[in-house]
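One protein chain omitted, others in place.
Letters A and B mark the chains as written, and numbering starts fresh at 1 in each.
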Amino acid sequence: MAAATEEWVSISRPPTRREKLADLGFRGLTYVVAWLTVLLVLYIVVTIGRSAAPAIHERGLGFLKETTWDPNKDQYGILPQIWGTLYSSVLAVVIGTVLGLAVAVFLSERLLSLFVYRVMKFCGLPSHGFWARLPDGLESLLKNLIELLAAIPSVVYGLWGLFVIIPLIRPTCNWIHEAMGGIPLFKTALSGPGMLPAAIVLAIMILPTISAISRDALVSVPPKLRNAAYGLGATRLETLLAVIIPTARTGIFGAILLAFGRALGETMALAMLVGNANVISWSLFSPANTLAALLANNFAEAKGGQVGVLMYAALVLMGITLVVNIFGDLILQKASGGGKGT
Amino acid sequence: MTKTRVLSLLSLPLLVLTTVSCSFLSGGDAKDRVKLEGAGASFPAPLYLKWFKSYSEAHPEVKIDYQSTGSGAGVKAVQDKTVDFGASDAAMSPEEIAKVDAGVQLLPMTAGSIVLAYNLEGVDTLKLSRKAYVNIFLGKVTKWNDPSIASSNPGVTLPDSNINVVVRADSSGTSFVFTKHLSAISEDFAKDPGTNKMPNWQVGTKSKGNEGVSSAISTTPGAIGYIEYGYAKATKLKMTTLQNKAGKYIEPTIASGQAALAGAKLPDDLIVWVPDPKGDDAYPIVTYTWIMTYKKYAEPKKAAALKEVLTYCLTDGQKDSEELGYIPLPSEVVEKVKAALGNIGAEAAEKKSK
Partner (left out) sequence: MEDPVVRNRAISAAREAGAAFPLDELEYSLRRPRTVFSAAFTALITLLTLAALVPLFSVVYMLFVRGIHKLSLSAFTLLPPTALEKGGGFGNAILGTLIMVGIATLISVPLGIVAAIYLAEVGPRTWLAQAVRSVAKILSGFPSILAGVFAYGAVVLVTGGFSAVAGGIALAILMLPTVMLTAEDAISMVPAKVREAAIAMGANPTQVIWLVMLPTALPGILTGVMLAVARAAGETAPLLFTALFSNFWPSALMERTASLAVLIYNFSGMPFENQIEMAWAAALVLVLLVLTANLIGQGFSRHSGQQ
């Protein structure tokens, strides 16, 4: 037959010259863009550093220890702002960890699915088709709702703090202040914006970060460990406290550090809620100031020398957030790399 | 994800971008359009914005964009040349003007009073003597039932609670005018903190802008702070009655403000301060507020349009002042400012006249 004498036609062929060039070109492009990303961050650091250089030269490290911020007498010091940034972030992390870890545990233990399943069984609902997917559907709905907390813009959180949180906590706080004013934590009255409302709103803002990363850490604990604990007769609480959380502790710690880093850099909500007063006070109800809020409020009006000073403050803020974020990242890497248990 | 779905999703933003770029194209063609950009004081901002919007509605080819960034930022913007005009409650000093090589023309556009608004339940009128209100802001008077306040308010029950002072966190012409007045009536105040756009207050919680102070006062029981009259009127905050130089207690109204301005004559450079007005009916804290234009503009169209807009503000615009809580300019002042508008010229015109 005629077909038997035809040559095979190959479907595949070696790459044409154009394809080879395009390949090399594109891979070179990715290499260049990767470098650009690194250079961008360096450029940002250098730009801010360069504007801050005259102020650094003039004021040195004393800038970090001074407490007066007086543009008229050319006296600048950011110790109150550093204090405010750290104090508000630590408070926020404490509150946020309690809530965030609880959410993470709730999600990782699939308590919602269990509860819905028990209710379904109790009501005698069928367990196939739509109903079978209901518990898991509700579980992922809950997970998405928690993630939506992170989506709300900072300025809307500021409004919420001003119009909902402050009126809500003011009576209680002033009652506490009157009853226990001797304790340094309650020394001043809550006249409006202050440390506590800011810390509460900040805690809600960082809660999704803590819960998402902690949940990942808790879920990645090998099932064998969990089942072994249950097999030995441990209750849920005992399993969590003795086995699961200790195994996931590196991841949880990394989550807390990263959330701390986020809290340090938060600007708008704090600018609206922290009170903009350059004071150092242990009182939860006292107004304070943070580095980010200082920048937000003063940058537009800064003239000449003041710009350098603000850039110095920006550099300090950048330094603090960088250190915290790098630590958090290193710890998370250790957690995902080496903490796999068995 | 199918290709069609991806494409249909991407089409929406593409549509937006196309419509927007079309509007850009059409915007670029019109040769008559002039856009003026200004920034500065928050004190007169509501009035300026109303003027500029009314003018643009009557003259659609001219758009004036004003942003309320604060008097200090307005002066800086004029010096940095990032705007076509600025606005400030504190007229620029000669040193500040010297930094601008295109020259600066200051034009008073309107005037306003600064009031002490307060939030005290059950106290509907509050009279403060000069000593009392200076000492509140010096931190010497800390309770509402202090004798210096009680003596001016017989028959009024004042609570034994702290006075929550609210001051400005940002650089502000309102602060400048207020501290100038306080320094004029008290030597202690003049020494520290003294007259300043951003004084080093020893008391009080800080809020940003007239807006921030208003909302702080309205949400904090027992608060008192200094804000512009229009803001207090709009937020329906209670205003104190202050004792003036003649010893009389005067309520802040448009009439008492006009009485205060009547005592000050406007010199040729159009800068005048009224730190402590004379006159029985004068309200003690008033100020003009200025728009700063350059004396030379590179584009003659901008200079011409700016002069038209400012003429409108000085004539028809003054009708809007009272409703928003500003003091209409006295007629002699209007004439002087209109004459000063002639100093704004384009560089081309200058070269021609040589």
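Throughout what follows, a contact is a pair of C-beta atoms (placed from the backbone, for glycine too) under 8 Å apart; a residue touches a chain by one contact, two chains touch by 3 or more.
All values reported here derive from a predicted model rather than from experimental measurement.
Enquirer: Given the contact rule set out at the top, which of the displayed chains would the hidden chain touch in the full complex?
Expert: Looking at the complete complex, the unshown chain comes into contact with A, B.
Enquirer: Given the contact definition stated above, which residue among A:R13, A:K73 or A:H128 touches the chain not shown here?
Expert: A:R13
Enquirer: Can you tell me which of A:T67, A:N174 or A:T267 touches the chain that was removed from the display?
Expert: Candidates A:T67, A:N174 or A:T267; residue touching the omitted chain: A:T267.
Enquirer: Using the document's contact rule, name the residues of chain A that touch the chain not shown here.
Expert: Within chain A, the residues that touch the unshown chain are 12-15, 19-20, 22-23, 26-27, 29-31, 33-38, 40-41, 44, 47-48, 51, 98-100, 102-103, 105-106, 109, 111, 140, 142, 144-149, 151-157, 159-160, 163-164, 204, 207, 211, 235-238, 240, 258, 261-262, 264-268, 271, 292, 295-296, 299-300, 311, 314, 317-318, 321-322, 324-326, 329.
Enquirer: Spell out the interface residues on chain B facing the chain that's missing from view.
Expert: 1, 6, 13, 16-17, 20, 23-24, 27-28, 35, 37, 39, 46-47, 49-50, 52-53, 63, 65-69, 81-82, 208-212, 214-215, 230-232, 234-235, 323-324
Here is the rule we use: only the chains that are shown with their structure count from here on.
Enquirer: Using the touch rule from the top, collect the residues of chain A that touch chain B in their complex.
Expert: For chain A paired with chain B, touching residues are 68, 70-73, 162, 166-167, 189, 191-193, 271, 275-277, 287, 297-298, 300-303.
Enquirer: Residues of chain B touching chain A in their complex?
Expert: Residues 69-70, 72-73, 76, 79, 162, 164, 169-171, 194, 196, 198-200, 205-208, 215-216, 219-220, 223 of chain B touch chain A in their complex.
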